[in-house]
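Note that this complex is displayed minus one protein chain, with the remaining chains in position.
Letters A, B and C mark the chains in the order given here, with residues in each chain numbered from 1 onward.
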Amino acid sequence: MALGLHALQHRGQEAAGIVSHGDNRFHAERRLGLVGDHFSDARVIARLPGRQAIGHNRYSTTGETILRNVQPLFAELDAGGLAVAHNGNLTNALTLRKELVRAGAICQSTSDTEVILHLVAQSRRPRIIDRFVNALREIEGAYALVALTENKLIGARDPLGIRPLILGELDGCYILTSETCALDIIGAKYVRDIDNGEVVVITEDGVQSLRPFPPQKMRPCIFEFVYFARPDSIVQGKSVYEVRKLMGVELARESLPEADVIVPVPDSGVPAAIGFSQASGIPFELGIIRNHYVGRTFIQPTQGVRELGVRMKHNANRSQIEGKRIVLVDDSLVRGTTSVKIVKMMRDAGAKEVHFRLACPPITHSDYYGIDTPEREKLLAATHTLEQMREFIGADSLAFLSVDGLYRAMGFEERDDLRPQFTDHCFTGDYPTLLTDLSGETPRQLSLIAEAS
Amino acid sequence: MALGLHALQHRGQEAAGIVSHGDNRFHAERRLGLVGDHFSDARVIARLPGRQAIGHNRYSTTGETILRNVQPLFAELDAGGLAVAHNGNLTNALTLRKELVRAGAICQSTSDTEVILHLVAQSRRPRIIDRFVNALREIEGAYALVALTENKLIGARDPLGIRPLILGELDGCYILTSETCALDIIGAKYVRDIDNGEVVVITEDGVQSLRPFPPQKMRPCIFEFVYFARPDSIVQGKSVYEVRKLMGVELARESLPEADVIVPVPDSGVPAAIGFSQASGIPFELGIIRNHYVGRTFIQPTQGVRELGVRMKHNANRSQIEGKRIVLVDDSLVRGTTSVKIVKMMRDAGAKEVHFRLACPPITHSDYYGIDTPEREKLLAATHTLEQMREFIGADSLAFLSVDGLYRAMGFEERDDLRPQFTDHCFTGDYPTLLTDLSGETPRQLSLIAEAS
Amino acid sequence: MALGLHALQHRGQEAAGIVSHGDNRFHAERRLGLVGDHFSDARVIARLPGRQAIGHNRYSTTGETILRNVQPLFAELDAGGLAVAHNGNLTNALTLRKELVRAGAICQSTSDTEVILHLVAQSRRPRIIDRFVNALREIEGAYALVALTENKLIGARDPLGIRPLILGELDGCYILTSETCALDIIGAKYVRDIDNGEVVVITEDGVQSLRPFPPQKMRPCIFEFVYFARPDSIVQGKSVYEVRKLMGVELARESLPEADVIVPVPDSGVPAAIGFSQASGIPFELGIIRNHYVGRTFIQPTQGVRELGVRMKHNANRSQIEGKRIVLVDDSLVRGTTSVKIVKMMRDAGAKEVHFRLACPPITHSDYYGIDTPEREKLLAATHTLEQMREFIGADSLAFLSVDGLYRAMGFEERDDLRPQFTDHCFTGDYPTLLTDLSGETPRQLSLIAEAS
Partner (left out) sequence: MALGLHALQHRGQEAAGIVSHGDNRFHAERRLGLVGDHFSDARVIARLPGRQAIGHNRYSTTGETILRNVQPLFAELDAGGLAVAHNGNLTNALTLRKELVRAGAICQSTSDTEVILHLVAQSRRPRIIDRFVNALREIEGAYALVALTENKLIGARDPLGIRPLILGELDGCYILTSETCALDIIGAKYVRDIDNGEVVVITEDGVQSLRPFPPQKMRPCIFEFVYFARPDSIVQGKSVYEVRKLMGVELARESLPEADVIVPVPDSGVPAAIGFSQASGIPFELGIIRNHYVGRTFIQPTQGVRELGVRMKHNANRSQIEGKRIVLVDDSLVRGTTSVKIVKMMRDAGAKEVHFRLACPPITHSDYYGIDTPEREKLLAATHTLEQMREFIGADSLAFLSVDGLYRAMGFEERDDLRPQFTDHCFTGDYPTLLTDLSGETPRQLSLIAEAS
């Protein structure tokens, strides 16, 4: 039998859900908030019998964070029950939804995942797996899907393999999950990556593989390595930690200032900063301490103080900063607002010079495949020159890793512009799929059903 | 503009919901529990802007009491949003649901009301009101429906008028509700009953009336008078309190024992007991006191005591019982379990004789139109003779009002067996509609989605 | 062994608490809200092991309704643990508290009951029972107290017996409670009333009686009969229901108008109205229906409608009112605000004449012994003549039962003005104890500790 843990908490913290099948029926628990806030309660787990289950951590890119959008979504089809959880984002979901509603479908959620359920429900094929494949043929974008029927666990990865999906195994049970670290934590073994465009069907008899799409070269999302995946995961056969360190090494090679100390922006910049330090020989120090709890909130009776405090997730470690020339290393720069605060904090703590280094190229384009980036006009690098960015941030110098430097850290000599090795549109604007919904009008908003908190 | 309050709390206490439309969108609040438990919170009301709204109190006859079954149900149709609340019960809902699911519909609730929404969604007519009428043509059973669109409030009553629906008015706003007492409470005026088979459409321009069914004689449910409606309501032009007193008067005429005191079973038996006392000249006394709070639960540290206490909703008023010949009057007898306890309580309090009188005929058949009766085999009168019932209850004598006595209390000489004036199947077995679902198999149960409490 | 249920829900609905002793320690559960709202949960009951327990329903006359004021209060004394619950009100609690605080005591609650605990704690006597009696000697006012130690259940009634306290028995366990109806509900037997000034100590060996005060004539509170006790209780050997009916009988004798129908104000006026009807021969009808649920709140989207509705606990039963001369009967008149609304409701329902009759004398003085009456200036009868009251209420005539009529209903020829049979200060201003706190200044309010809701 099989167990599927579709996503991990660093991949989505807004809501979590699990659907299991046992005692001849499906059981669901869905909550707003972190997995640990709700699913540590034994009574909740006890309401989820069965040996098959799928789970999901939500990180909304489409649809509001309300209870009825929390995955996995479930439908009672003519052919039996089906629960589906989805990592990624469809680029034609709104267009499909409009067609479905026009044909008489009633949508209960505002998530793109429900569109998949309706496509399965309306397929005329008798077997659920055939209906599921039919549905996949209609959707565009990036997806790792896990689905649960009464006797099958199904996994599917989009034709380009933009989002990751791997197969693991524990005590004879197969597991589908986004990252290897989820396998480590439960003591399971890594079996293999699901291929781009592959559909796997797991039953009591084992794993069956379907390939309903024409063969294509894989093009996984490079942002998994830069930012999204956990450092202890192995993605596409590469250690994320090692790759991030190499990005720091390449960065040091490309733009090394004279400095006394390398300071990572915690926690995202730590691996690149270690690489930068090792390549440059400049010592690595924790010049910024993360406010683990206090950052969430702090108590101040006066309004002015409150505003100061709430936004402060970090504190300068003055003993390592004062009177020094520091190199701040972070993984990426999106809006730049946090960077402004951090540079100012370094100066307030007495830094003599502040050199800011980013271990990836400038982010100039939005993502539409499941990474939560703002609209293009809010991306600092989309609207500012390098010098304007440096001035905005207030650093003495600013440098980004080059695109080819990024590919070198990934083990290639350079980017293959004809057949790029990765999905890297955030840095290059080269989107690998159609973006159908973008050309349409904005849909009317669905009615909110405000559930009990 | 219009405001629709579809049901009243004595008609359903398990759950409550309201949907309003304002600021160009729909807003919903749905909760398990009594209206007063949740909707007294100003913050909840503040989340329901708009001048049009429909509400519902749930009393489940189909579908479990879980949050996603709480009405009003809402759907975003191609033609715009639609919220529907339903009083009554459909007799072909399971059959229709099976057909809908086979055609690709995804049902989110287990309530029969969702079937209506899907029928509306799948209708090919362009106007919502025409789709709504199309849907009515497919459903069987008893219903008073209120529906809310972006600019219309719609009311509909089943072709026989089994369930009540009335039109009221307050400050130029029209109101649809089940009973006149709801109008009294908000200070609104009664305008008229909606006719059997009538559909009313309320807009800013007033009330428009449609009659999509062929004309039929009305046949309202007589149980509204016996048990379901509030005594201060006027149903079909008759005072419910007055009718219940007359049932007591007829009962006294039919079977008056020699006795010292008339004791109502509180609160249901009070009006009939007053009538019985006035017709017989035997004094009316509160021989049983209702445990308003304690009845819900009581505190006892030992198990034995707890069992005694929890089930006791009533307490004997010994000073009125001891040494006396008493006539207990109640409105109806269903399973008989409460009656057994009450007779025993009277004897424990020292009653010399206990005569039990029921102000309606024996209930021998289940209801399928929205009154919560058990299956037939659990109805005491379906499986016992009068003498067996007397023995079971432990009374010295037992008598029911006759069917013709019931019709006399309603102002008729007798029941017109050819064209009965009322829906009275509980007493007669004469069901006025098809019972399509009864002939089918039981459906597979939908998966439960256990929401946060 | 012994079980003490100190109070009943109609005697206090704001909060409830239970303390038990078992497994060699005390256990407590205290909640805001009705007993049934919290103590129906088996997990709560399971946290209260032991065969001895005391419980309390709070009805605040001193101290705010916050969690730390909820009784029973508990203290760990040098001589062992002690929990105390109190029905009634002390008239020198604030004065005593001030002295205690001056001497170094730390008060955690704002209730007068904590003062008793501190007096016990500071007594120098070695045995808890002696300390308890010492404490009783310092307090003034009205009280029925139950206390729990590791091996004793203690009951105490004030020297005049103002508040009731009775002894019952169930399966060899003794029970102390305020009213006989509490015994009926759990199937226990009434043993006897605790005497005024008596202290009973219940252990495994039985009941021991102490009489620490000089003998005095008992003077129980007559308001228990008029309003506070449940109709099915026997207080001081008299049926409360029967006494209330006799108040109605005396009232009819004293001031009978020409009328068509007797209408009780539900539920408080029902027994007197039955007596009034029987004495006068005018029929008794439910001309007012109580809105069991709706009264708590009702849903209206417009502000004006909401104001109308929320305050309406009752609805006119128009069929019994229209065109009739009605006699409204209620048990008592305090501020008169509800009466104004009810008279208006009768007129709106078409009453030809409205005669208001009260089954007790005018309430001209506040209570300080545990009945929640407003300050004197808010008592209608303290500031208005009979004619002014009639006009305020809007009735065609208004009459109260006379003081002697009240005593006649109680079985006496008249009030014995030299040695009054009852505590009746609300009607006569004759307070039977010192009112020490009234002469002092108002104390500074204790800081609120706002607990988690």
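Operating definition for what follows: a contact is a pair of C-beta atoms (placed from the backbone, for glycine too) under 8 Å apart; a residue touches a chain by one contact, two chains touch by 3 or more.
In this text the structure is predicted, and so the values were computed from the model without any measurement.
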*List the shown chains that the missing chain touches in the full complex.*
A, C
*asked:* One chain isn't shown here. Among A:Q71, A:Q320 or A:T373, which residue touches it?
replied: A:Q320
*In the full complex, which of A:C181, A:L256, A:A382 or A:L435 touches the chain missing from this view?*
A:C181
*Looking at A:E198, A:E285 or A:D424, which makes contact with the chain not pictured?*
A:E285
_In chain A, positions touching the absent partner_ = 3, 5, 8-10, 13, 18, 20, 34-36, 39-40, 45, 48, 50-51, 53, 55, 170-171, 181, 184-187, 230-232, 234, 239, 241-242, 270-271, 274, 278, 283-286, 289, 291-294, 296-302, 304-305, 308-309, 312, 315-320
*Where does chain C touch the missing chain, residue by residue?*
19, 25-32, 38, 47, 67, 74-78, 81, 101-102, 104-108, 117-118, 121-123, 444-453
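The definition used in the following text is that only the chains that are shown with their structure count from here on.
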_Per Cα centroids, the chain farthest from chain C_ = A
*Averaged-CA centre spacing for the pair chain C and chain A, given as whole angstrom*: 63
*asked:* Suppose each chain is reduced to the average of its Cα coordinates; what separation in Å results between chain A and chain B?
replied: 51
*chain C: positions in contact with at least two other chains*: none
